[in-house]
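Below, a portion of the complex is reproduced, with chain positions unchanged.
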């Protein structure tokens, strides 16, 4: 379905504008790419080249051994398995946490915008305020809480923490998206005999794709890249990949292997990147268009 | 039983060293749970430790050093190692400066791992030759030589603008005013010492160093600074003996490609930085046994040797065979013994051995801000320092 | 009759009604309950706890020796804190403004039926993917005057090119802005893009007929209907701004001196590194207070306005 | 099939009172039509019956149960929304079958039902489309289909045919009528189409500003409007209101008409005018009561023929409207298209006052009830 003003036979001005548009987009893309290119180039150089060359100089030969090392043999502490073993930990934390927090957010957003009850708006505001509590201050009380709950230093504990501090954002995203859904849709469905969850599942979720994409991107990134909670609440065998990455990068002494660092960073980011590429496809145009008058 | 060890020895060499310990533990039928958290000189690790402690689940051992051990002891988290110490005769094999740090309330609660000398100066003789300068032995001379080096187009002083590096440089300059001054200022925290003319002089000299660093120093990691010396871009670096690892990793030979000298004006003195593993109270006989074994193994010569060879530091045990160590390490060992008798052996303020973290932080703030603020005078700085120290006591 | 309920607007449930409510009527409340519970405990509970600690002399671990407002006094006598607060003002303001601007513009540009939209979108978004633990290093290199951009430009022949913000205490905070914008603007773009994709096509047609140019259509019709998205973006950005901890740690570690310190770093450093939990808590409370002072009025107007629509 | 009682229902949005105490009660199986000017609260009332809006005050009873606080889905109501409210993510077929699915109707039955409804509404070829791909009238029919697929206790239709062409509308009307006959379900129906109102309704409720003005059978409403508003609202073209002076002739109050000549019209209930002799009242006369002279009516009791001047003519197909001016009021007359009536000419017209009504000029109160 095309929404905007129609592909016209392009006039001269249009063409110029179009070229300008692409130019801007590409220049901006270059800005965004630059650090990545530096990282990529660095990861492909050997240590000597990094020492002597400049940032953007091309590597003399492509050295993929730093990637291999980062993946499977770099040492952090007494274990020298690279960052690969930590991947599993991260997935075990991220996947349930993203799913749970997204779901909770969707449902909360659904309630707050389409099933308002007295106090729901107030609660939403309270929740938002909560977003601004610096995470550093909750480390200690949370540690204690987790201890009480008996999930200190476990994957479940981390999932719990991420859900707790992610749900305000997911709720925010969904609530604001659902604001634009006409209330009549819910009314119609209620008359059709659909209950709370059925309406959510059958009517609301199917039009939520773009915001689900955004939320998943946000949550996945936040949780995957989280270091603070990961380090503070994990056990020795549940550390997420960021902690491993941090250990790799922050060597306190001995030659810094930037190529390995950069390779590790890129590898650690691959799942997130994959989510972006994959989820990006679902930014679909105008799902609700034309369904409702007014 | 099992031991969980929280530490921030994460780089390749350190990891190899830790592995020795791990293997020995495994041989003794224990399980080794390795909890490594690098970053910020252990900041993250400390955070983790607190979180673990508060959730009632502390690790068996954690890398804690200096006065912090006392703080944890105050809170009652540490376990008593006296029986291990007795069996291993720690009182005998450890110099008293070290064993004092390891004790809380007269009981051993931590096992020391190594001793670093902080007041080292690393130099690239090639650069000195090219610029016709000679190695300085006092800060006055340093300034003269540095100007020559700068004129020759080199960076005289390789430095990284991080607060602890600033403080390392600063404390080296302060030490040149004598160990007594150093002690009363940074251990005794005496207001008179902090406000003395000597301190103003120290700040003056410190500020002059600003001219001899390159413009890109800000936020630079210390090992990058070291590589500037290695590459012949810079002439000198004031840094602890861990810098040696960088030279070694780059395939350089001590005395040939690089030379190590005490920081100017501090040749007789020794600022030490001791790494140690403090032992926490844990539940379960197995775990406690493993913990004791760990303490015992740390002091064994085998571990001491491997670990210190890797880290560039010197063993905490006296009378270790020294043939595997290089000349700089030998110099360090000699100086350690000598200074311990003269009272020139002082704890490093920059590395948290002298004061607790609050005071250390306060000093860091003043020092680093002074170094980066062109308009601040030494008098102002001294005043600030004295006030900041007072405020954080 | 209960007049309060009467004025409570177009709520669709029968809150505050006499009995005979079925399970279904309770459903909205039931599903919200877990969130309410954790919010109360893990946010407000801890917040109160922190507030309590800020009145104690807690050092390494929490203790309850109350010292009144002493910690706050110390806080405001602390140069470093004042620098951190000022930095937050500059950094937060610029960062939010630039991100919003860039995010909106890029989203609109991407909405013009761009070929390769997917690729470009991913490029804009990817900085979010990479942890600052490492990109901080890359940025540090890029912004470093001796081997970064400045050197590159000089190598290209722009001999007088100077870019030494990273080591200039007055400018370093702008380096933070650059890097933070780089990381977060893509996500703002994604937020807006999602919003744009939900706008009713007929509206745009109507605006075109009314004579609005594409630009005006966006400005007057589409973007205003994305007000909730602005709101989300703003909350997310302020959240990032006041919590830019990793960024500072990786890029400048507060330096030169402590010129680029932000309150989050201050708080962390004092609470954990320097074992002054009392002071750290006080700084956290002040931070929260500042944010709320700005945010609450906005929140209020935003949520109030929605009532009858 | 259920009766419906709306008992003093009020609804406020903020400060605006949209429903001001509505009382309507409908027998089981009755077909009620709601009419009233735009914005008078019809949709709000429908929403309240369905439970989609809270009522501020009052009670609603369906099948003798108080459902004021019952959730919509338990009221067993099907509704066609004025704004359609189609589920944008579902195809037409899914939109229609959704309600059945929710009521746990098995799949095969659902399909049969969807096809039946789609056939009836002539949208079978659209079953796989999404709402966004439909024309306005098609969307409206889908909305209709969604309701018709179910067999609720009560149907609510909010202007369900407004976007359909006349022909289709007649067909749909017939279908609805058939359906109502067959199922006997109670129906509340909003329409602006007078023919729809007249042909479908058992009773009509005329609303204005959140109040019911009159509730009665179509014929009652048409012939016996309760007040000026109802009289003026129902009927298209609207009833003519002519300010006329009441004069007494032979002791009988008559209504004076001044066109080119002056003439007194007789009135079926002269006693109602007694108090108004010498004063001016509003005479209500529907356009079809002012026609070209029709020989077969000639001589009947309340028929008067007089001359009027044609101002404008409006051919409307079956009839032609003639605009003229009587007692200084503009009035519409309905004449045969063949009747010669050029603008400006003076023609004879026949006034039939047998069904005339009179109102108080100020209050709009009907005088002859």
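We just call them A, B, C and D in the order they show up, numbering each chain from 1.
The rule is short, and it goes like this: a contact is a pair of C-beta atoms (placed from the backbone, for glycine too) under 8 Å apart; a residue touches a chain by one contact, two chains touch by 3 or more.
Because the structure is predicted, anything quoted here is derived from the model rather than measured.
Whole-complex chain count, expressed with the shown labels: A x1, B x1, C x1, D x2.
We take it that only the chains that are shown with their structure count from here on.
Hopping across touching chains, the smallest step count from subunit B to subunit D is 2.
For the criterion of most C-beta pairs in contact, the winning chain pair is A-C. Among the remaining chains, the Cα-based centre furthest from that of subunit A is the centre of D.
Once the centre of each chain is set as its mean CA position, subunit A and subunit B turn out to be 39 Å apart. Separating the centre of subunit C from that of subunit D, both taken as means of CA atoms, is a distance of 56 Å. Of all residues in subunit A, those touching 2 or more other chains are 1, 139-140, 187, 195, 227, 246, 249-250, 286-290, listed in ascending order.
Residues of subunit B in contact with at least two other chains: 40, 47, 50, 54.
Subunit A makes touch with subunit C in their complex at residues 1-5, 7, 21-22, 24-25, 28-29, 31-36, 38-39, 42, 54-56, 104, 107-108, 111, 114-118, 120-121, 123-142, 145, 163-165, 167-169, 171-173, 175-177, 179-180, 183, 186-187, 195-197, 210-211, 213-214, 217-218, 221, 225, 227-228, 242, 245-246, 249-250, 258, 261-262, 264-266, 268-269, 272-273, 275-277, 280-281, 283-290. Those residues of subunit B that touch subunit A in the shared complex are 4, 7-16, 18-19, 21-22, 32-41, 44, 47-48, 50-52, 54-57, 59, 221, 223-224, 227, 231, 242-243, 245-246, 249-250, 311-312.
Interface residues of subunit C, counted against subunit B in their complex, comprise 59-61, 74, 77, 79-80, 140, 144-147, 164, 166-167, 169, 172, 249, 251-259, 269-270, 272-276.
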